[in-house]
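One structure, as structure tokens, below. Some questions next.
Partial complex: the chains shown occupy the same locations as in the complete assembly.
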Amino acid sequence: MMASKITGIYVPTLVPFDERGDINETELRRFLSWLIDKGVHGLYPNGSTGEFVRLNAEERRRVVKIACEVAQGRVPVLAGAAEANVKETIRACEVYLEYGARAVAIVAPFYYRLSPDSVYAYFEEIARNSPIDVTLYNIPHFASPIDLPTIRRLAEFPRIVGIKDSTGDMSFMMRMIQAVRPKRPDFSFLCGWEAVLVPMVAAGADGGTNASGNAIPEVMRQMFDLAHSGRFEEAMKLQYRILDLFDTMLNPFEFPDGFRAAAEMRGFKMGRGRQPSTPAQQVNRSSLQSVLQCLLSDFGVVEPPAGGCAPRTGNLQKDQIGQIVYEVLHTLEERGVIWKKP
Amino acid sequence: MMASKITGIYVPTLVPFDERGDINETELRRFLSWLIDKGVHGLYPNGSTGEFVRLNAEERRRVVKIACEVAQGRVPVLAGAAEANVKETIRACEVYLEYGARAVAIVAPFYYRLSPDSVYAYFEEIARNSPIDVTLYNIPHFASPIDLPTIRRLAEFPRIVGIKDSTGDMSFMMRMIQAVRPKRPDFSFLCGWEAVLVPMVAAGADGGTNASGNAIPEVMRQMFDLAHSGRFEEAMKLQYRILDLFDTMLNPFEFPDGFRAAAEMRGFKMGRGRQPSTPAQQVNRSSLQSVLQCLLSDFGVVEPPAGGCAPRTGNLQKDQIGQIVYEVLHTLEERGVIWKKP
């Protein structure tokens, strides 16, 4: 029996930490369960958003195990399986099959920038030895790029069933689909750049693995459903609406701290990340969070800040300053120093 | 009276040269006239495709003059007006107004990579002094980038009426539209990367300035019309069909020689470009041209090569070799050395 094609919104899930910096398992379970309740199509632990490189090998396994236990077949799990070398990566594939994952996602080797031939050789060895379906993970900003000829060659292995591409490059997606789909209709193309998810789906992509799913899973689901069912114009409106939110979570924060901040606002104790930050960064983060809360409140998923939201300009720096002024004014009103406009 | 918004397919027109390397004016007129007959919405002389940096100042004027004369109001002319410095650029704006151009397109300063502030200051001076409408031209691969805050600020000048963006970056286009359109509904967004023209139009872009218009003006027009009228699915099919052709004209050749080769096949004597090439490059070009002719023949706009077309693989190097083999076999058949399969 053939496994079903990987489609829809897969959330590269965040990892909550407790005060000692360890994985907060209770919160992780509650968070993953909430994501499923909100309608996401699948869970994707150990992605870049899940900070897999900041976990140790044992923690990576634990995270996948928990995801599989929480999912319990309600949704498929796509498990990030990259380890220090090809042998240990293949061993992780074996373990994740046992845990019940639907497939694994494997990023191209990073740190060293490998040639296309070496990237091919790496995935070829995995394709020949993995007992579980494999999706390629192309994120040239962080890891060795997987170029088009390499993708075409790797798509000849039945074990390789898809690619997650995080470039946001529309023409690259189209070239991949054109090169692979005729021979591999079951091969799945996932867009890892939610700023352009709707156009990508319109061009034939099968879904997305989107960090924003941690913040607004219900919106991502709705947006995908609209695009997937051909209601392109409505989908595009949502696409435009999430743009500022995505940019705010992505750019001014160190990745993935903006997404962590948003998940906090949705009611989960994410804890401090594992990457230390300076006091100046922490101060900055707090004013960013206020803007973020305003953006999230536009979708009706959180309350606006107590002080209200300043009109947004689309220029994040201005928005931050405007928002601080708004909140200062609110505090002064509360203290009776100034009076509210009637 | 307000000038109409710039929309549709503007062709950044090639320049034919004669045997001495001078502009072949007769052929240029014939070519521009043919483009108009094929339905393009506007002419755009002195773009990157028009090799404006390889023309001298006098030649650049001559090219615009000819375009205006040929257009004669049938279609608007968007004239590339960048000169060595802001003073001479403004002088070119004045001259192109006299010639009858609809607007000018001005690339950000190149050679030096300027800061956003300097890019702003450059266009600000032009916006304040140009007597003709100005479109910005953003092509960060070749010139100083025009970033989003700069575009937002420049859109405050009524004289600046649009931007041509050649990044092919879908999310950048959406951010520009989101930042500028609410206040400037008349501001025009043109996509300079035809590989993604249809999704760009679906996301709100007003048209394209596309080198491929020199090769397949009627196809570009049809594709735009389909997308513009909301027949997105059909438009997308054409979008996929032009992908290989665009890549073949763009990548293996030095720009814009692939587009020049295609225009030759459409019946125009383009002559040798002004950039010298090695004998090895010339040999390579001849096998590329054969693949190009096959791709063009798919659209029914040229005949296939005499020897026929090898099945295409989407891998250009393989396609080149396959095509050479096909033509060698054909020649051997013609000479009676081998016999055709019945």
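Each chain carries a letter (A and B) given by its place in the written order, and its residues are counted from 1.
Throughout what follows, contacts are C-beta pairs under 8 Å (C-beta built on N, C-alpha and C of every residue); 3 or more make two chains touch, one makes a residue touch a chain.
This one's a predicted model, so the numbers in the text were calculated from it and none came from an experiment.
Of the identical chains in this model, 2 are shown in place, and the full complex in the file is built from 4 copies.
What we mean here is this: only the chains that are shown with their structure count from here on.
Looking at the complex, you find that chain B touches chain A at residues 149, 152, 168-171, 174-175, 178-179, 193, 195-196, 199, 202-203, 232, 236, 239-240, 243-244, 247, 314-315.
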